[in-house]
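Here the structure is laid out as structure tokens; the discussion comes afterwards.
Of the protein chains in this complex, one is absent; all others appear in place.
== subunit A ==
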């Protein structure tokens, strides 16, 4: 086997991704800029704050060359606020993901992120997505969970607990609450997965990467299982609709069934 892993990212792959999140560090030693494949690192000049990828920040932390500034959303007040929202305000849905639009970045003055989501940026501009959105730096807003919240928080609690302002046990407790509340929501979402009237599209807005990895097998298994059990029903329904379409003129709806085929023929 070239790759003995199931489809979809596994836990360790998700953790690997989360290590690319930028975090803010306060260097304790000078370090010249290093020419990395992902670009030059900013030169470290204590006590100026700098944003570095998590893997590098952890390396510096282990060697006592830097302290990590925990992101604002990891503050106990922010976490408590999120727990409150997850349990009391919106007991059904995950809390809102971190906003991406028009958020000014300290490291890049004058650059305010992408404005709006529907802008015409097909001109070769890459849309950044987690873990490259600076959601875990000290400039990120409080009160939202970033996509890699659990992995980053876990890494900081484990390896940089002395940088959390003495709140480690409180943060740990709140994180555990969040994990439990959100895991229950994930399980409940299984009810809507195969339910009637969903139309084959289910949104899990606000879900985290690790939660997806955890439940990927289960959730996709349910969706695929329902599809296979209902395969005959679905085919019959489609045929019926096609007949109705043909009866009602030129078959204006075009039929969704044709979509998949024409994609294959596009020759990309």
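The rule we apply is simple: contacts are C-beta pairs under 8 Å (C-beta built on N, C-alpha and C of every residue); 3 or more make two chains touch, one makes a residue touch a chain; residues count from 1.
Criterion: contacts and distances are computed from a predicted model.
Its record in UniProt calls the unshown chain "DNA replication complex GINS protein SLD5", which is the match among "DNA replication complex GINS protein SLD5", "DNA-directed RNA polymerase III subunit RPC6", "Elongator complex protein 4" or "Ribosomal RNA-processing protein 43". The hidden chain makes contact, of the residues A:11, A:48, A:176 or A:227, with A:227. Taking the whole complex into account, subunit A touches the unshown chain at residues 1-3, 5, 7-9, 13, 16-17, 19-20, 31-32, 34-39, 41, 55-56, 59, 63, 97-98, 100-101, 108, 110-111, 114, 117-119, 122, 125-129, 131-132, 193-194, 196-207, 209, 212, 216, 219-220, 223-224, 226-227, 230-231, 233-234, 237, 256-257, 259-260, 263-268.
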